[in-house]
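The other protein chains are all here in position, but one chain of the complex has been omitted.
Just so it is clear, A, B and C label the chains in written order, and each chain counts residues from 1 on its own.
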Amino acid sequence: MWKWLHPYAKAERAYQLCNTLLPYFAVISIVCILVGWVWGLAFAPADYQQKDSYRIIFIHVPSAILSMGAYSSMAIAAIVALVWQIRNAELAVISIAPVGAAMTAIALITGAAWGKPMWGAWWVWDARLTSELILLFLYFGVISLYHAFEDKKVAGRAACILAIVGVINLPIIHFSVEWWNTLHQGSTITKFDTSAIDPTMLWPLLINILGFAGFVGVIALMRLKNELLRCEQHRPWVRELISRG
Amino acid sequence: MHTQHSYWQLFKAVYTKDVTLAFRQRAEIFNPLLFFVIVITLFPLAIGPEPALLSRMAPGIIWVAALLSTMLGLDKLFKEDYLDGSLEQLIASPYPLSLSVVAKVAAHWTISGLPMVLLSPLFALLMNLEQQALGATVLTLLVGTPLLSLIGGIGAGLTVGLQKGGLLLSLLVLPLYIPVLIFATSAIDTSMMSLAYGGQLAILGAMLAIGLVSAPFAISSALRVSVS
Amino acid sequence: MQFASFSDFLAMGGYGFFVWLSFGTCAVILIGILVSSWLEGKGLKKSIRDQVAREARIKQAQQEQNL
Partner (left out) sequence: MLEIKAVTCIKQERCLFESLSFSLQAGEIMQIEGPNGAGKTSLLRIIAGFSRADEGAVTFNGDDTQMNYDEFAANLLFIGHKSGVNPQLSAIENVQHWQQVHGVKDIGQTMQLLAKLGLVGLEDVPVRTLSAGQQRRVALVRLWLNNAKLWILDEPFTALDKKGVAQLQAQFQIHLERGGAILLTTHQDLTAQFAKLKTLVLEYRL
């Protein structure tokens, strides 16, 4: 695998790889999101208890899953970058962060819009919501740390370290928030049980998850291309690429 | 030469310079706001998530967070201009220094106070603030944050020449913020009881008017002292 | 199709506001980050092109000076 992977450590090859992968991800995300939304909004049956408001889970669950998925892949890229000193992995970290933050924001907003009709409040300090909010802060931390440094090589390494620290801290934060929540029994919430979900609802949900994953891929690849161009802008291959149009 | 037109030109030049610089380094706008949100998040974690308790404490928490995050950007208000000599050029301009100062404070408010005002409904939501208090929160922040920038400007002007003026700056300025804090939170409290809070708002407005008239002169003399 | 009419579809059984709020903000955020990433790439390519032009101009100015 190392032999196969190694050429892509070169920026130019990585750029070409992005270009090759981008259309596949784009098609998957467009098709799945369109199908998933139409199916989820118009064709899936209404929930017995929550009526039509449950349709929000067709975007809430995918975005929540991907907010954590994006963070894990960011952390994996960060470990790769620090252990094998691969610059492109650093760039991948900083390319994933914005779309991960966007997923977290969507999860929070849709969670609030779902919570209002269900619990009667836009926001409750529940363990999962609080952890999600802290995850958003961690994403913002990585992004701002990267932009705070003038020298982008140092910035990339610093962002990687923070991403790794965050991924180690995240379970601890989640655990402590959950423990904190049991102390305050005032706001217990009935969780939406995904295992008992009816297949007619599960299929559009899975399609949406795939679509969102594709979308995260599209944005990460687009941003990775940008970052590659930015840090290689004095190299001949970039100059040639630009002059070709 | 001293026409109204050229005064406006000066104001615009100083204001746009500061706002442009802030937008180029977006962290300057973004970080104090993020600090504001994180501080607010810490309170429910520390005192518990009971909605009744939170909504009782919300006005105080939102306003203390607003004070603290205004303090963050204050240190930099005149620092860069002092270090690169632009401040001397502003003094040696044929226009009154107080006008440039107003422009700089206005720019500071645009990048620190205004986003807080715009985001405040979100924080009201996080803190379970009651619906009827939302208007009061937004209004007090709208009237109060420019005042914070003006008062803070005086402290920033006095400490700009110091090597490590940051902490001293907060010691100087935070006591001066107390009246604003008292009337703003009292206005929100009153509104939660569904009573008229026009009185407190009027006092805040009067303080803002006094601040607008007098603070620029105080700031510009503070700057002259710091530069010499 | 779960809904009898288009207005039923919009109403979402009384939860229309919340459902459309979620889907609306979601769409705005998705499109927003897509467009901003695309614009960033365009801006970057333009700035590299500017840099190339700038270097050419500096070279030209130096040649004129040497003449």
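By definition in this document, a residue touches a chain if its C-beta (ideal position, glycine included) is under 8 Å from a C-beta of that chain, and two chains touch if they have at least 3 such contacts.
Quantities reported herein were computed from a predicted structural model and do not represent experimental measurements.
Student: Let's see if you follow the contact definition: name the visible chains touching the chain that is missing.
Tutor: B, C
Student: Among B:9, B:132 or B:214, which residue is in contact with the omitted chain in the full complex?
Tutor: If we include the chain that is not displayed, B:9 is the one touching it.
Student: Among the options B:90, B:180 or B:201, which residue touches the chain absent from this view?
Tutor: Among B:90, B:180 or B:201, only B:90 touches the chain that is not shown.
Student: Given the full complex, what residues of chain B touch the hidden partner chain?
Tutor: Per the touch rule, chain B residues meeting the hidden chain are 1, 6, 9-10, 12-14, 17, 20-21, 24-25, 80-81, 83-86, 88-96, 100, 224, 227-228.
Student: Take the complete complex as the reference. Which residues in chain C touch the chain that isn't displayed?
Tutor: Residue positions of chain C that touch the missing chain: 50, 54-55, 57-58, 61.
Methods note: only the chains that are shown with their structure count from here on.
Student: Just how far, in Å, is the C-alpha centre of chain C from the one of chain B?
Tutor: Comparing mean C-alpha positions, chain C is 32 Å from chain B.
Student: State the interface residues of chain A toward chain B in the complex, per the touch definition above.
Tutor: 112, 121-126, 130, 133-134, 137, 140, 144, 147-148, 177, 180-181, 183-184, 186-187
Student: Would you pull the chain B residues touching chain A in the complex into a rising list?
Tutor: Against chain A, chain B makes touches at 25-27, 30-31, 34, 37-38, 41, 44-45, 48-51, 54, 125-126, 128.
Student: Using the touch definition up top, name the residues of chain A that touch chain C in the complex.
Tutor: Touching chain C from chain A are residues 33, 37, 41-46, 51-53, 55-56, 59-60, 63, 98-99, 102, 105-106, 109-110, 113-114, 116-117, 215, 218-219, 222-223, 225-226, 229-230, 233, 238-239, 242-243.
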